[in-house]
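Every protein chain except one is present and positioned as in the full complex.
Think of it as A, B and C in the order they're written, each chain with its own count starting at 1.
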Amino acid sequence: MEITAETVAFAIFAVFTLGGALGVVTMRNLFHAALMLILSLFGVAGLYILLTAPFLAAVQIMLYVAAVAILIIIAIMLTRSLMKAPIAANKQWEVSALIALIVLVSLVAVILQVSGGRVRSYWPQEPVGDVPADSITALGASLVDPDRYVLPFEVASVLILAAMIGAIVIVRSRPTS
Amino acid sequence: MVPLWMYLVVSAGLFAIGVYGVLSRRNAVAILMGIELMLNAVNVNLIAFWRYLTPMDVSGQAFALFVLVVAAAEAAVGLAMIISIYRNRQTVIAEDIDLLRG
Amino acid sequence: MGDIITTIGTFLTDLLSSLGMGPSAVEITIKIIVAAILGVFGIGLVIFTVWLERKVAGRIQDRLGPNRVGPYGIFQTVADAIKLLTKELITPAGADKVPYNIAPVFSVLGVLLIWAVVPFTTNAIASDLNVAVLYIVAVGAFGVLAVLMAGWSSNNKYALLGALRVVAQTISYEVPLVLSLLVPVMLAGTMSTQGIVEAQPIWYIVYVPVAAFVFFVSSLAEVGRPPFDLLEAESELVAGFHIEYSGMRFAMFFLAEFMHAFAISALTAVLFLGGWRGPWVQQYPTLGFVYLGIKTMVVYFVVMWVRCTVPRVRIDQMLNLNWKFLVPLSLVNVLMVAILGKLPLRLSEEQVAEVLQNTPWVEWAFGPEFMAELPRAVLFLLANAALVIVVLALLGVYARRERRKVEALVDEGEFSAPQPAAAHQ
Partner (left out) sequence: MSINEWTFIAIFLIVAALIPVAAIVLGALLGPRKPNPVKVQTYECGMETHGDTWVQIKAAYYIFALVFLVFDVEVVFLFPWAVAYNQLPLFAVIEGVVFILILAAALVYVWQKGALEWV
């Protein structure tokens, strides 16, 4: 495979994504872990752009970096987690690493179809076609199309409303003791 | 373009790292961050398959959007529970939260 | 003819090709040059706007403003910049070095990136993204991140609390901001800023003045400009989240704020005031720069005017204004636009031709698109006026009730004067 601007960009974003993720699970300082999470999610947004899904990339940054990450950082400060967790990993971290490794190996094995010691990738090298220019319009139309996603669309709205009500009730409840 | 399997490998790596984070971290907030990583790995997969196999349709993007909503709802409620537990028990270490063990 | 952008573009392409570059290398080089120009333009502008702001504020408050360095004190900002350059960069003890150093860079980055999607004229936009409106919201995340990192890494209680309050303010006001951004997107049917400008034969401020107002106010709050600068309140408080920053690092936060104020003026001009639109701009695209510049300066003048006249709000008032006024208002506004927009009011070509026959000067002055959109614009304007009247009536009822509450308390002898709600922590 020749080196093009796109492969370089892919490599950079993949390093951001995976490096950030490694930071999230290993950093002892939770604030740093949250910043690493943001780096990782930013890398994922970059991958979306390479996959010609700029709408999702913008949403990724707007939702994850600006909303979920801030929620997590505020929760870290509210629970004063920084002082309370001198050790990052628990006693079973070796077992966890093993399980994660097994997951990784089996997923990669499925993706690359290792059979008889021979790597054979049957995934397409090139996409079957281009993304239509009006893909966002089509997405918007399909969200409210009765034959497509109108039910998930409304249910998603109710779900997030229920989640918010639940979260507010939980946070505002006074300590029992 | 970059071949599809590369995206899948990155996503598998992200998922495995998320699994490790969920299983090994002591702090409940950190466990939640691991779950976010796993959900993102799923989204990368959805978008990559959509781009390479059915770019004319919008289903991949729509599914990724719905995953985002669920991830946001999960983070909201999960963090609220962690905050509530912290107020009651003064801890966010997952092993110490053993109320149900009696 | 008369098109600066094409001329320069061709000139640069020829020049670079003659140096022996391949076509893709030429393209990348031009992109780098454009990026450098935009970046320097964005920052260089601040040197001017800071001077302008001090001058205008001085005049409004019956002072002279800067008048020592250069004619009319125009080099005052340059002198300030040189002073800041030679200041020591103090890193406080116990600072978390990496986030502490990244924060000022991010705060500039988040604002500078907005300029990439501002259309300057018919053919001059650095990057015509089809998700430009969401992109503008997304790059704002850099600013929030910068504040959090600065507040956290300074190892200072005030910085941390200040940062959290700034975050609370920014994310709160992002809600009406994004909801009011929906309105031009709905009217234009695209998220591209260039597309939104092209869809405005009649400026959107005529269609949806309420959305323009909500956008402007919530943008002011996003930037943290007076009257929403309660978190750094330079005349009363220490500086909030950037208290531990000095020299050029502090200057970057300062720079970002002024750049942001100007950028939101430009965005208001683009989204609601027709951007580069004006007479003869199709024939002479260069005029677009002038029109956009004038409109931006008008909005920026309003920003300065508000700064000099409106008193600073308290944090509870700031949040109430957002959640109990701007958010409901923008929700109602989006609903109204969604329903009204479906009425079949656009004139057909025959109807337009008929009207234009009687009044040829309209076509000469505004073009046929203007005529076709006119009934829709008038209806939207009337609906907005009705909305404003209802809102003002509701506000009047609310204000009377609040006043009676305070009067009742005073009568009972509870307070000698209206008591401000405690907002300390």
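Just so we're on the same page, a contact is a pair of C-beta atoms (placed from the backbone, for glycine too) under 8 Å apart; a residue touches a chain by one contact, two chains touch by 3 or more.
Keep in mind it's a predicted model, so treat the numbers as computed, not measured.
Peer 1: May I ask you to name the displayed chains that the omitted chain touches in the full complex?
Peer 2: Counted over the whole complex, the chain not pictured touches A, B, C.
Peer 1: Consider the whole complex, including the chain that is not shown, and state which of C:16, C:281, C:299 or C:327 touches that chain.
Peer 2: Looking across C:16, C:281, C:299 or C:327, the contact with the absent chain belongs to C:327.
Peer 1: Which candidate, C:90, C:233 or C:395, sits in contact with the chain we can't see?
Peer 2: Checking each option in C:90, C:233 or C:395, the one touching the absent chain turns out to be C:90.
Peer 1: Would you indicate which residue among B:4, B:22, B:38 or B:76 is in contact with the undisplayed chain?
Peer 2: The missing chain is touched by B:76.
Peer 1: When the complex is taken as a whole, what residues of chain B touch the one chain not shown?
Peer 2: These residues of chain B touch the chain that is not shown: 65, 68-69, 72, 75-76, 79-80, 83.
Peer 1: Hey, which chain C residues sit against the chain that's not shown?
Peer 2: Counting over the whole complex, chain C touches the hidden chain at residues 28, 31-32, 34-36, 38-40, 43, 84-94, 101, 104-105, 108-109, 112-113, 116, 126-130, 133-134, 154-158, 160-161, 164, 167-168, 171-172, 174-175, 178-179, 182, 185-186, 189-191, 238, 243-244, 247-249, 251-252, 255, 315-316, 319-320, 323-324, 327-328, 331, 334-335, 338-339, 341-342, 421-423, 425.
Peer 1: Quickly run down the residues of chain A that touch the omitted chain.
Peer 2: Residues 5-6, 9, 49-50, 52, 54-55, 59, 62-63, 66-68, 70-71, 74-75, 77-78, 80, 82-83, 131, 133, 135-141, 143-146, 150, 153-154, 156-158, 160-161, 163-165, 167-168, 171-172 of chain A touch the chain absent from view.
The rule is short, and it goes like this: only the chains that are shown with their structure count from here on.
Peer 1: Which whole number of Å gives the spacing of the CA centres of chain A and chain B?
Peer 2: 6
Peer 1: Could you put a whole-Å number on the gap between the CA centroids of chain B and chain C?
Peer 2: Each chain reduced to its C-alpha mean, chain B and chain C end up 34 Å apart.
Peer 1: So which stretches of chain A touch two or more other chains?
Peer 2: Residues 55, 59, 67 of chain A each touch two or more of the other chains.
Peer 1: Please output the residue numbers of chain B that touch at least 2 other chains, ranges allowed.
Peer 2: As it turns out, chain B has no residue touching two or more other chains.
Peer 1: Under the touch definition given earlier, write down the residues of chain A that touch chain C in their complex.
Peer 2: For chain A paired with chain C, touching residues are 31-32, 35, 38, 54-55, 57-59, 61-62, 65-67, 69-70, 73-74, 77, 133, 136-137.
Peer 1: Over in the complex, which chain C residues touch chain A? Could you list them?
Peer 2: 96, 99, 129-131, 134-135, 137-141, 144-145, 148-149, 152, 160, 164, 167, 171, 174, 189, 191
Peer 1: Enumerate the contact residues on chain A facing chain B in the complex.
Peer 2: Residues 1, 6-7, 10, 14, 17-18, 21-22, 24-25, 30, 33-34, 37, 40-41, 44, 47-48, 50-53, 55-56, 59-60, 63-64, 67-68, 71-72, 75-76, 78-81, 84-85, 87-90, 92-93, 95-97, 99-101, 103-104, 107-108, 111-112, 121, 123-132, 135, 138-139, 142-143, 148-149, 152, 156, 159-160, 162-164, 166-168, 170-171, 173, 175-177.
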